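Left out: one protein chain. Kept in place: all the others.
In this document, chain identifiers A and B correspond to the written order of the chains, with residue numbering beginning at 1 in each.
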Amino acid sequence: MTLLETIVDVPNRAAEYLSGERTGDRLARLREDGLAVHAALASLVLLLLFPVLVAVIVSTKESGIITGLGGLVPGGNTYANYYRALVELEFYRYMLNSLVMASVVVVGKLVVSLLAVLAVVYYRVPYKDIVFLFILFTLLLPVPVRFVPLYRLVTGLGWNNTVLAITVPYLASATTVFVLRQHFLSIPPSLVENAKLDGVGPLEFLWRVLIPMSKGILVGVSVIIFVYAWNQYLWPLVIVGDDLQVAQVGLGQLRGQAQAGDVAWALTMTGSVLTLLPPLVLLVLFRKPLLETFSIQRK
Amino acid sequence: MATREVFESRWQAAALLLPTVLVSIVFLYAPAVRAFELSLFEVGFGTGEADFVGLENYRTLLTSSEYHLSVLLTVLFAVAVVVGVMSFSLVVSFLIHEVEVGKGLYLVSAIWPYALPPAVAGFVFFFLLHPDLGVLTRPIERFGVDVDWFSSGPQAFALITVVAVWKQVGYNVIFMSASMNNIPGSLTETARLDGVGRLRRLLWVYAPIMSPTLAFLAVMNTIYAFFGTFAFIDVMTQGGPAGATNILIFDLYRDALQNFEFGVASAKSVVLFLIVGGLMYVQFRVTEKHAYYGG
Partner (left out) sequence: MARITLENVRKEYGDVVAVRGIDLEVSDGSFVVVVGPSGCGKSTTLRLVAGLESVTDGDVRKDGESLVGVEPKDRDVAMVFQNYALYPHMTARRNMTFGAGSATAFDDEEIERRVTDAAELLDIEDLLDRKPEALSGGERQRVALGRAIIRDPDVFLMDEPLSNLDAKLRIRMRAELAKLHEELRTTTVYVTHDQTEAMTLGDEVVVMNDGRVQQVDSPQRLYDYPANRFVAEFIGDPAMNTLDVTVEAGADGARAVHPGFRLPLPDGDGLDAAAGSGAVLGVRPEDLSLADADSGADAFEATVTVTEPLGDSLLLECRVGGDRLKTQASPRSDVGAGDTVALTPDPERLHLFDPDSGEAVYHSAGATTAPDRDGRATRSPATTPEER
């Protein structure tokens, strides 16, 4: 079984397991794998999950102060905490801002990159390869490398504290262009030749042939961009104020606001769980196209 | 000679490329060039007036023991993160590769930190290991360690390394698992028939075949250690105590937005660029050299 098949097969296997029909069989197979291997793997995975499990448990408690492992039992304050964080302390605003930023970046990057890749792959024009390299080379220029001038530029444009500031600078994407190009190069040339013979134009070809043929990759790329945008921290921190601030930075504000009372930690963990949720849900839901896309990126 | 390049209109191609190229120039290339330019100036606080000072800012960096410490810390940090995350991920990926039952579940449980926002990672660990209130503080202190990373530099450094490793495991497992899955089953079977044990199979059969992926990950992890770890520092240690976690990117941020030393900060940007550029170059060369391995 390939990696992907295995993952996709999880629900079936879970159902099989729950139905109990093959429990004996499963035990035998567990033994075949080696119980020690499973024990080791389970502990390592648990180690990875432990911090977040703690965060989830604490977010259900009234007081966040637990000073020992014995205190790690869910409390009854779940609704109150999430309500307080989201509504009273207005954490929903940060979530919304992050959502807007990430969505705009996803859509913007996809549109802008699809157009560029259409030209890079399907046009016979001079200097095309140089333009492609020019786009790829932006990989060498993460925010910290151009931090100060970018700050001054965006401020100079009067964009500070606008959605433009946390979206437009992200629209050019070497990674997206690269992955889409690799994918389009795997589509047989005869398809576009056939379209050309019929007089189907480039945009119609993109819209009716390339995009429908690339659904999986586009979903995978979207998840990658979403996670990337959602996890941006430094740039939003410096370029937008509290009104437009994103969830990750908002967590700090939440801590500050909540610190007055003794529930600070429960609320901070509530915020943390909330901030983790959207990218995590996307990852779990779209793991198949995501892994497919990653396998292209490595090429 | 079949070709995909069936469209020939130059202005159409230019129009399609325009958005990406425009954003690249305005928000990526121009600021990068400007950073280089700014690094040659001393920029007045508040006024924004710039005096040309040549390489003075670089000389400042060369002679600043604080900056030297920051460079040293960052290199140590990067090495610790790369080694830590790659060994942990290699073991996890290998064990997942070895089992049949529950494979998919294990995999999802191992790759999820890819989606983890860094600030969340920072806050959760801040809470877990808070010197007074942390859930894990008491259990750890039972082993005779005094958890005190608010004032102990080495502890703070260790803490951000652990957090940085934790967050990056998912990304590594994604690529390592895919790479291991590409190893022909016949190789595994041959090794098994020869009675090669698990550990030796991992180190002497799998790892060499996976070397292009491992090289790729080593570079991506280094870049991550340099640039992707700002949030941990900002949330947990603010570069302290006494500069013990003041890695380059945080140092740069402070110079620019707390001390408003735009000139020096730009010089630091240029140094960072050279480091990324060097790493990318190394990756390119290593990948090229190992291209014949495939996978």
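The rule we apply is simple: contacts are C-beta pairs under 8 Å (C-beta built on N, C-alpha and C of every residue); 3 or more make two chains touch, one makes a residue touch a chain.
Computed from a prediction, not measured in an experiment: that's the story for all the values here.
Across A:G76, A:G199 or A:G241, the single residue that touches the chain missing here is A:G199. Not every partner is drawn; the one left out touches chain A at residues 188, 190-191, 193-200, 208-209, 212-213.
Simple rule for what comes next: only the chains that are shown with their structure count from here on.
In this assembly, the C-alpha centroid of chain A lies 17 Å from the C-alpha centroid of chain B.
Residues 2-10, 12-14, 16-17, 19-21, 23-24, 26-32, 34-35, 38, 48, 88, 91-92, 95-96, 98-121, 123-125, 127-128, 133-139, 166, 169, 174-175, 177-179, 181, 213, 216, 223, 227, 230-231, 234-235, 249, 252-253, 256-257, 262, 265-266, 269-270, 272-273, 276-277, 280 of chain B are the ones that touch chain A when the two sit in their complex. Taken together, the chain A residues at the contact with chain B in this complex read 1-3, 6-10, 13-14, 26, 29-30, 32-34, 37-38, 40-41, 44-45, 48-49, 51-52, 54-55, 58, 64-69, 71-72, 111-113, 115-116, 118-126, 128, 131, 134-135, 138-153, 168-169, 171-173, 177, 184-185, 189-190, 192-193, 195-196, 202, 227, 230-231, 233-234, 237-238, 247-249, 251-252, 255, 265, 268-269, 271-272, 275-276, 279-280, 282-284, 287, 291, 294-295, 298.
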